[in-house]
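The structure under discussion is supplied below as structure tokens; questions concerning it will follow.
Of the protein chains in this complex, one is absent; all others appear in place.
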């Protein structure tokens, strides 16, 4: 477990070298198909991420927040969810929205600048990504309170980062979740950085330890180990469904890329750190494991490679041809009901733009 | 210790029956004068509190938030402070401002409605009482960061209630204090109620346990035991001065009165609870102890009684004759520097009021 | 409170009218839940929710931990799960910890999801001064919310309006900041509960202003706590004939109603308790100056609180517009 940087408390089922290990409290047994599915999802998410990064460089996207290195934490936790559970992601959880079934172009639309959302949250039971750090933790709790009021067996997962744990909202989410015993899982991806700040600027203790003081369990898991993340999240979701309340999961992982495409991490972190984490790559370790076990072979991997290419092409072509919304779209859906000012301003813009057409200027 | 309702973790040095007990980690040794001083301060604070409550009923004060029952927590912690330390109280810490030397009429001025403050904070090193729940916890931390930047040996105490622990600001204060290792003590008076809500609506665990997850010690103390509160606060302040960072103290006590004079606690709590806590009265137990030890005698107690009467009279007369500010005072001190709008509006009010004088109407 | 469900109008306070309105909303829709600090056994510090937890249960009338951002943030999640949360902020000065959730989430989530998610959240806030309270208990934050696209802002001025509009606010699929003029909580008025305030015929009602007094010389636009003051001023004014319009909806504002009045009076006074600078009065003055430019006989005059923090209560009578100050404003537009 030493190679994970996790500390003794961290749950691991697959070492960085791809060896399957057992844990006294957390077991998982997956079919070969399920295991291949995890590898496939992580691989495709990584490809999507790379493609989006490239598209941003080409000026096709305004920004991209890469999830490189965090695929296991995201794909593993999302795979633990039932279809009727609800995810509350941040801007970085592409692996979560992918597993929830959000179409890749819908995931990119916000970064393309054609919408502030991108998909129908209720269809995929995946909320739009929240940018204001910490806000969504409370949404997840409120949603879970609703589940409870419904007497349903669903659960909610609120995602956030290590930096977010400093925010009032996240701590209030802990308070509310505990007091109402809400069926919610807090999935904190500790990717070691909040832009330029190491986790040590947000906390003096391992983050998972924060939970006990609020009255619910906290668990640290190797966030680069998809099996462990899935096992631990399943366990936490089962607790939620059983009426045992919230759990905080600290998925110990690493942000391999810059914070976003606007960021320059060479200003604040050392290349050697990145190198150490490259040795703990979440995808490679699963590939090695599955290859060793004979669960994947070259033809599967080639097929996956092919599928990645296809996804890349689809994303490239799709983003490039994504139409800009009409100017009037900014007035749509601001209110559900009639609003005279909105209508008047919409007319104002229409008339103003029409005046150019008449003059043949635009 | 059973009689305190404290639980095994609570520090106690004086039982509810006034028996002196020892604690393995916390000792205190006070001179007879100091002990009499504690009894005197608690007694006078209680009198001030009763007088203010009566004045409110007579319509002389707009409101009063009684500290009845919390005298030990307040007087004991404030007595642990050095003169150069700085206190950040809420609206209920009359015992703290009293010990800091704030003149009683200054303490009542805000409730009289003649000011939103009442005293010069820097003179007594006691901030104005903060009403927005939790705000002042961050002020205490920031002040402590300043102490640290100065390289001084001072410390700050941030006071708040059990209800306040649910607020984002208090939790952010924990984060900042831990990360900067600030010389601050968080003194939470768990008086069992936040208006009508029992502590269980704010937390599922004993509040002192909250601290560990943020990376600093939390201690529960019998908040009705002035010796224990003083010992524990001294210890925490010593840690702060020694560069060991923050401490959370949960002073386990009880709000004997209504939340404020506007409140009606019969709507939400049972008389029997109040009765149980009456048995744990903080003043009576110290009086019994000091009488048993021969540290106070009847003449001392009679003198104290006399002093209480004098204080009561002073407060009554002082409040009744407290002058209303001039209308123009609302424009004073809004800004430190010249502000044309404020000056214009001040002139507007002056002219408007003068017009009545001319017309002889007002 | 017999008769509230019958056809006889009943006299009650605004606090009672709100209580009845909330009760109706709870009865109407099982997804309506009340959430706030001390709203259960205590019935709220103003007793507006008195008895509702007892009658509807702890899962319909939910006491919250002491954290306003938490309350509003959790309400967003409840709304996403299909609930219709009605929140209580204990006082005006305590809504600010929730400002981020209100501005960044409540106001924007519907637009963000292109209508896929509605947020039928009502945020009740007792607001304004005049009750001799301590600091943070007398704020008038309406301009902050009116300036925030995506929110609606309502304020009732009498028991009937309170009974009707609280139900309309809750039924609205938009988030509504519902400002309750706290010093009018104890004012009594007749409440006719026989008409259904959700009747489509009444539906646009809460976004419409009400002309409460007809006059020919000056129009006064006011809302919430100032309505009674302005009506009293209008009655007290001997020579000048004053028309009084109660906005009810502060965002959007029913400008057609104001314009129609100013077309007759040619003079406008806007009255509010909130500070003047960048307050709602400025917007109203600007809009009417635009639409009635050639008609106005005098600049639109504002009678408002000053640009200082709300003063200690012994000074509040000088801060708050009262009958005399309203009439002084009327004098100014008449003698311009």
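Observations on the model:
Labels for the chains are A, B and C, by order of writing; each one numbers its residues from 1.
In the analysis below, contacts are C-beta pairs under 8 Å (C-beta built on N, C-alpha and C of every residue); 3 or more make two chains touch, one makes a residue touch a chain.
Keep in mind that this is a model prediction, so the values were computed, not measured.
Shown as candidates are C:37, C:63, C:100 or C:254; the residue that touches the absent chain is C:100.
Here one chain is not drawn; of A:7, A:113 or A:243, the residue touching it is A:113.
Across B:18, B:37, B:103 or B:146, the single residue that touches the chain missing here is B:146.
For chain C, the residues in touch with the chain missing from this view are 69, 93, 96-97, 99-100, 103-104, 107-108, 111-112, 135-136, 143-144, 146-147, 149-150, 251, 274-275, 277-283, 285-286, 289-290, 293, 298-302, 306-309, 336. Residues of chain B in touch with the missing chain: 86, 88, 115-117, 120-123, 127-128, 130, 132, 135, 137-147, 149-150, 156, 168-169, 172-173, 175-176, 179, 332-341. Residues 62-63, 91, 110-116, 131-134, 163-164, 166-169, 194-197, 201-202, 262-264, 267-268, 324-325, 327, 329-331, 334, 341-342, 345, 349, 352-353, 355-356 are the ones on chain A that touch the missing chain.
Criterion: only the chains that are shown with their structure count from here on.
Taking the mean Cα position of each chain as its centre, A sits at the greatest distance from chain B. As a whole-number value, the distance joining the C-alpha centres of chain A and chain B reads 45 Å.
The distance from the centre of chain B to the centre of chain C, with each centre set as the mean of the Cα atoms, comes to 36 Å.
Annotation for chain C: residues touching 2 or more other chains are 64-65, 67, 69-70, 97. Among all residues of chain B, those that touch two or more other chains are 166-169, 201-202.
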